[in-house]
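Each chain you see keeps its place in the complex, though not every chain is here.
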Amino acid sequence: MLFIIVHQTFELWFKQIRWELEAVNRRLSSTVLADREIGKIVSGLQRIARIQLLMFEQIGVLETMTPLDFLDFRDRLVPASGSQSVQFRIIENRLGLRDRVTVGRQPYTAALSPEHQAMVARSEQEPSLFDHVERWLDRTPFLHVGEFDFWTAYREALHDLLGRERRTIDASGDLDDHARAELRARSEKIFSAFETLFGPEADQESMTAEKRRLSQKALLAALLISSYPDEPALQLPSRLLTALIDVDIGFATWRYRHALLAHRMIGGKIGTGRSDPSYLEAAIDQHRVFRDLSDLPTYFLPRHALPALPPDVLEQMRFRYGDD
Amino acid sequence: MLFIIVHQTFELWFKQIRWELEAVNRRLSSTVLADREIGKIVSGLQRIARIQLLMFEQIGVLETMTPLDFLDFRDRLVPASGSQSVQFRIIENRLGLRDRVTVGRQPYTAALSPEHQAMVARSEQEPSLFDHVERWLDRTPFLHVGEFDFWTAYREALHDLLGRERRTIDASGDLDDHARAELRARSEKIFSAFETLFGPEADQESMTAEKRRLSQKALLAALLISSYPDEPALQLPSRLLTALIDVDIGFATWRYRHALLAHRMIGGKIGTGRSDPSYLEAAIDQHRVFRDLSDLPTYFLPRHALPALPPDVLEQMRFRYGDD
């Protein structure tokens, strides 16, 4: 009974998540995103993240079953595996998940019925949340404003900071030569990685080598938004980026919790003496849609080292009520 | 400020967990475990699991910081890494963690001060929760009672069940030859794995090959307790095993959440295009103290297929008040 009820509530929550996701995608799809929409988009993503927390709690309710309780009805569940929810597959596709880790050589939809396979296939066709977010970032108007070029300004500031750090390292009496060399190498690595990712010479090849999915321009826009989150015009956009990371991590954690639950109920893999980690690794590392956003803080500058935005940029980022 | 407060509360909770853990270890250490103690042991472990849930929530509070907020004071934290809590290392040792996954060739205590290293070293010496649990399971009086031998009875029941399954597989018209062969191979594998683990010929070599830590007798006792959890004398012992798994999974989840938080605040590893999964894998698979207990359900029989306990065993497992 519990298993069935939990299953039904999961499907209801998947339905709600799909609904919210489609609403977010629809709002993001207009070529010129009206600022009026962005608050609703953020609220929609935050609601998905809230529902994810609830879904983790539901797994906790399932864990009040013992493996022996679970065995009582497992026979009746074969061959349909509980984790094969068509709705979840559709959600993954609408988020923009690609390159799923699959067990064996089967396509990831192998366990589904033909109708469900068709539904899932259709959900791969339309632009996903990832696509919409990338386009929205690509359109950010603040990367070039008049004389101001964000990339140049940021690059200089990063260069300055690393220079100061290097001088501190050289002057430090606490460090031996080895430690000094290591720290110096690290700072050079950050700068050259930044050049590779964001520099004018960045080509798709190096992006692919870095396993980036977001375009260079979109990444740079995300860097700008995250660096000046208090400017009025960036307050909601920076919350949007945070909410995307929350949702992305939420699904990773969902897979992790689900894999733990399965291990706990069914036991380890026979004859290997260990549970199969392939799904778990995948959950954490490869099944992330917005990993580029989680990775971005590598290139963040502390507030004191950020380039100051020029007055005309600041002016465009604020409201001008009351001063007409 | 938030970072410091969260850090302090974590240390307070670690302190409480250590306190509960030592109380549990103390109660388990008496050669003859008085039944009066077992309720308190279960409550202690359940309280640790409850505190773990709270600690996950605390990570959620930390996540209200943005990576940019985090950068503001990260400089002041170097070189002390936040995850290097001496108390957490001691807790791991008192649980019975061995063979830690380490980064580089450094011992896992390298980042600690000499006094802390000494404290941690001491915590490795005394018998851990794992040791106490193993001895307690080894002492279980119900594996052999009069004529009754649990291993023989269970082995027969397993044999019968697999036989019935095989006949069902052979008779099934829905399966093609390949699927039939696969299912048959799987059922043989379970039986032969059972023989290897529990059979009279089980030697330490095969146990090690299976990466088992618990003794054969302790594993068998855990199987008995988990199979008859409703017998009065096993109601608390079965809850004890569940609580051990809860606590073990709790620490794994703690490491997972902590690694996600670090990734989110600091970003991905430079120049590799991916976060470093070594710690994550470790968190999930190798840093488990009671994995043998989580793996056990592989060998569980459904209730209808379990061997019936003979009357004299049942008699020893119940109270006899009121009938004198």
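So that you can tell them apart, the chains are marked A and B in the order they are listed, and the count of residues begins at 1 in each.
Following the convention adopted for this analysis, a residue touches a chain if its C-beta (ideal position, glycine included) is under 8 Å from a C-beta of that chain, and two chains touch if they have at least 3 such contacts.
Remember, predicted model here, so these are calculated numbers, not experimental data.
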{"item": "With 2 copies placed, total copies in this complex", "value": "4"}
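Simple rule for what comes next: only the chains that are shown with their structure count from here on.
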{"item": "Copies subunit A and subunit B - rotation angle from C-alpha fit, nearest 5 degrees", "value": "180"}
{"item": "For subunit A paired with subunit B, centre-to-centre distance based on mean C-alpha positions, whole Å", "value": "31"}
{"item": "Interfacial residue positions of subunit A with respect to subunit B in the complex", "value": "63, 66-68, 70-72, 74-75, 186, 189-190, 192-193, 209-212, 226-227, 229, 238, 242, 245-246, 249, 252-253, 256-257, 260, 263-271, 273-275, 277, 280-281, 284-285, 291, 294-303"}
